[in-house]
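Apart from one protein chain that is not included, each protein chain of the complex appears where it belongs.
Coming up: subunit A.
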Amino acid sequence: MTSTHDPMTTAHGAPGAPGTAPDGHADPLVIAGRRFGSRLITGTGGAPSMQVLEEALAASGTELTTVAMRRVTPGSDGSVWDVLNRNGIAPLPNTAGCFTAADAVRTARLGREALGTDWVKLEVVADERTLLPDPVELLDAAERLVDEGFTVLPYTNDDPVLARRLERVGCAAVMPLAAPIGSGLGIRNPHNLELIVEQADVPVIVDAGIGTASEAAQAMELGCDAVLLASAVTRAQDPVLMARAMRDAVTAGRAARLAGRIPVRRHAHASSPPADHP
């Protein structure tokens, strides 16, 4: 939601004193009026064990984490829900696995009932192979859920027009993909993300496709307000170390965005004074 030409002016207020790295207190992420100190939102899918997941979540510093809703299988009592509760992390139920607006609305209602939150990460995908959002069903579901009082965070294509439509029906954020879910391909269309950031009056959260820390930093440098990732951490060889790397990358990328990078030049520009030859 920060505009490209004036990165220091944000709807969140001043980022802090000059030269001070902005932290979560001076520069919080605000979604639907709720403040978060961390700009890293994590998913929970793909972790090798619940213990590794718990350590990785702690290392990431995240305050908001997605979970999926699935049928209970007998005997499965230790749950991700307990992990989030223990660590004071807010749950963000998703509608993963839904292919129609009707499915997504039903799943969102169950998530609200189970977890006691009206926040939902809205996912309506077109097919199993690409897991790309189905824009028509997505917009329909978003509108219905907003009408039912949900705080809707839609996982969307990196399409500036669709992002605008989602914002217009009342979504609390827009969450364009960097690349397909779980692909780790990084940001395939930075130009589109910039267009989305320029026009948005709600937070823009890059969701899906991030593979490593530099890509998370790049998303923040492009002006995105937060990054949502799961596989990049949970499927890394060392998930806990990668979680820390992502935390640092998001913080660094945000600081760089606020600091204002130098213009790119085609030729050298000396950083030392000209030599004073006799």
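FYI, contacts are C-beta pairs under 8 Å (C-beta built on N, C-alpha and C of every residue); 3 or more make two chains touch, one makes a residue touch a chain; residues count from 1.
To be clear about the criterion, contacts and distances are computed from a predicted model.
Chemist: Pick from "Sulfur carrier protein ThiS", "Thiazole synthase", "PP2C family protein-serine/threonine phosphatase" or "ABC transporter permease" the UniProt protein name of the chain that isn't shown here.
Modeler: Checked against "Sulfur carrier protein ThiS", "Thiazole synthase", "PP2C family protein-serine/threonine phosphatase" or "ABC transporter permease": the hidden chain maps to "Sulfur carrier protein ThiS".
Chemist: From the listed residues A:121, A:165, A:244 or A:257, report the one that touches the chain absent from this view.
Modeler: Answer from the full complex: A:121 touches the omitted chain.
Chemist: For the full complex, which residue in A:67, A:89 or A:224 touches the chain that was left out?
Modeler: The missing chain is touched by A:67.
Chemist: Taking the full complex into account, find the residue in A:38, A:62 or A:94 that is in contact with the omitted chain.
Modeler: Residue touching the chain left out of view: A:94.
Chemist: Against the chain that's been left off, what residues of subunit A make contact? List them.
Modeler: 43-47, 53, 66-72, 74, 76-77, 79-82, 85, 91-94, 96, 106, 109-115, 121, 123, 230
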